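Following: one structure in structure tokens, then a few remarks.
As you look at this complex, bear in mind that one protein chain is not there, while each of the others sits in place.
Chains here go by letter, A and B, matching the order in which they are written, and residues are numbered from 1 within each.
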Amino acid sequence: MTAATPAPLLEVRDLHVEFRTRDGIAKAVNGVNYRVAEGETLAVLGESGSGKSVTAQAVMGILDMPPGRITGGEIVFQGRDLLQLREDERQKVRGREMAMIFQDALSALNPVLSVGEQLGEMFVVHRGMSRKDAKNKAVELMDRVRIPAARERVGQFPHQFSGGMRQRIMIAMALALEPSLIIADEPTTALDVTVQAQVMDLLAELRRELDMGLILITHDLGVVADVADKIAVMYAGRIVESAPVHDIYKAPAHPYTKGLLESIPRLDQKGQELYAIKGLPPNLVRIPPGCAFHPRCPLARDVCRTDVPPLYDVPDGRGSACHFWQEALHG
Amino acid sequence: MPEPPYEPDATIPAVGAGGATDLAMEEGETPEQRPGGGPRGTGTAEPGRARSLWSDAWRDLRRNPVFIISGLVIAFLVVISLWPSLIASGNPLHCDLGKAQEGSQPGHPFGFDGQGCDVYTRTVYGARTSVTVGVCATLGVALFGSVLGGLAGFFGGAWDALLSRITDVFFGIPVVLGGLVFLSVITSTTVWPVIGFIVLLGWPQIARIARGSVITAKQNDYVQAARALGASNARMLLRHVTPNAVAPVIVVATIALGTYISLEATLSYLGVGLKPPTVSWGIDLSAASPYVRNAPHMLLWPAGALAITVLAFIMLGDAVRDALDPKLR
Partner (left out) sequence: MGRYVIRRLLQIIPVFFGATLLIFLMVNVMGDPIAGLCGDRKCDPATAARLRAEFGLDKPVWQQYLTYMGNVFTGDFGTAFNGQKVTELMATAFPVTIRLTLVAIAFEIVIGISLGVVTGLRRGRPVDTGVLLVTLVVISVPTFVTGLLLQLLLGVKWGVIRPSVSSAATVDELLVPGLVLASVSLAYVTRLTRTSVAENSRADYVRTAVAKGLPRRRVISRHLLRNSLIPVVTFIGTDVGALMGGAIVTERIFNIHGVGYQLFQGILRQSSQTVVGFVTVLVLVFLLANLLVDLLYAVLDPRIRYA
């Protein structure tokens, strides 16, 4: 469990992001708040289109603008609002203080540069090292993420590595300058099931060693349980539930979270039909009024169709954006 | 503390929220009906508006000014090719040497050429030749190329290998050079040798494209499924493969039409393409070039007409490609 309450490393406050699309303005992020303390792991959960990746890209400062646009909020990192920084100041934060691990390492790594060059580049650019020293550093990093025969493979290209090894290279690249925050955007989704656990364990272990904060973005509840301290569940660009990790498994306080948990296949319930949340995720150009989840919610009543639920305080430092959270919690 | 419902060693793939959506979607909608709309998964759902590639493309084209303008220019060209007398009352072969190289005058807005022929009339009549060469050559190229390339792509094996080598041979001959050699031995004054030459050297381009898109289409899951269900070759070609391979061929053929017109003019300029008494912009340009100093109007009018024609076809092809392949935008 989390120690005391360490100083916040990152605090996202009331963030709003929109995208211009052919069909109109898509409201991808609508007032997200979350904090990550130093050395803490926050898991952000949600379907595709829930805004979890967009939020992360906004934090990282790699949002495609246009068509994206940050329309409000603050991203306070180490006491500074990143949104107020100039681009060149922002650039110094990236890679050095915060780094990102992408989902598909094959497309996220440059196909025509050797992995050694791509890893070493961090040291050349940020530390002003010579290319030779940088290469040695790259080998060190590859050793660290347990890539066998690192010295021989440092000159190879991304497509010559297996999926798991490529993801290790991505992790190595993110860890290169020992940043204080790592954002991992579905780091294991593109991998074989058997490799997923190894990569996740490696990431968790290195995070512990370097005592970094970690934002783990995923749609896979299973991955989260072992690694995260807290969970934030997102739906239609908002956080609908936040809680320490094990509380959420014990008793979710939002019908959406509940639906997610019930849709995981369980070994002890063989033969039963798998639960599915009915309906479709909302169209972000036309988010339903009131609670965005109401068209799919088993608990929905009239108030849900008109009033947007605030994030209600739930005992033990939890939060739920459901008018009927008590019912969800105890039902 | 209860054990979290996660078993890393279990071989059952973890079905999280994504899985839940997929399952939920089976309730009446197919994934294709959800246009990937916004950036990175702003999953927009618009039930009941299944759009096909063609109707989608047509909707885009109707709003595209480039398409409208080039379409109008081409329509105009086709009309004056069919009925040149609509806008030119004279006879392009009726010339008066006494008026050679004279400039613009009433009734003869573009002046006279080196033989004393009316440049305006010849420019109008030249459209017919260019459009005929362009359209016939393109039809020939498209027909030969797509049939040969399509069959090679579909059946593969030895046929495919043979065709690839043959296309390589044709690609090995630079076009203008080939034209110079091939056409210099021909004495016919009709447009057919030029058309035949363009088809001869042009079909491999279309064949490659048709082959490529047939191979891609063939690998689609539903085509594989049809094969597994025992569909005959002919049926698969007609129903499943052809419709997917047609779009790229149309796009390339439209652009090629423009370049063929340009090629005909180039060959005629070099003196090996069309020959008098055929009325062609290329011939007129060739005839005008020695007099550029004194009578530039002889050059400028046919050159302008030629450029606008080629431009119209290339722009049309560009617009059609944009509409059919949104990826390239």
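Basically, contacts are C-beta pairs under 8 Å (C-beta built on N, C-alpha and C of every residue); 3 or more make two chains touch, one makes a residue touch a chain.
Treat the numbers as computed from the prediction; the structure is a model and nothing was measured.
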Neighbouring shown chains of the undisplayed chain, as defined at the top: A, B
Candidate in contact with the missing chain, chosen from B:S55, B:N91, B:S184 or B:N233: B:S184
Which of A:D104, A:D133 or A:E262 contacts the chain that the document leaves out: A:D104
Which residue of B:V223, B:L285 or B:L324 touches the chain not shown here: B:L285
Full-complex contact with the absent chain, from A:R20, A:R96, A:R151 or A:K278: A:R96
Chain B, residues in touch with the chain not shown (by the definition above): 165-166, 168-178, 180-182, 184-186, 258, 262, 265-266, 269-270, 272, 285, 289, 292-293, 296, 299, 303, 306-308, 310-311, 314-315, 318, 328
Residues belonging to chain A that touch the chain removed from view: 60-62, 64, 87-88, 91-96, 99-100, 102, 104, 107-114, 121-122, 125-126, 157, 159-160, 173
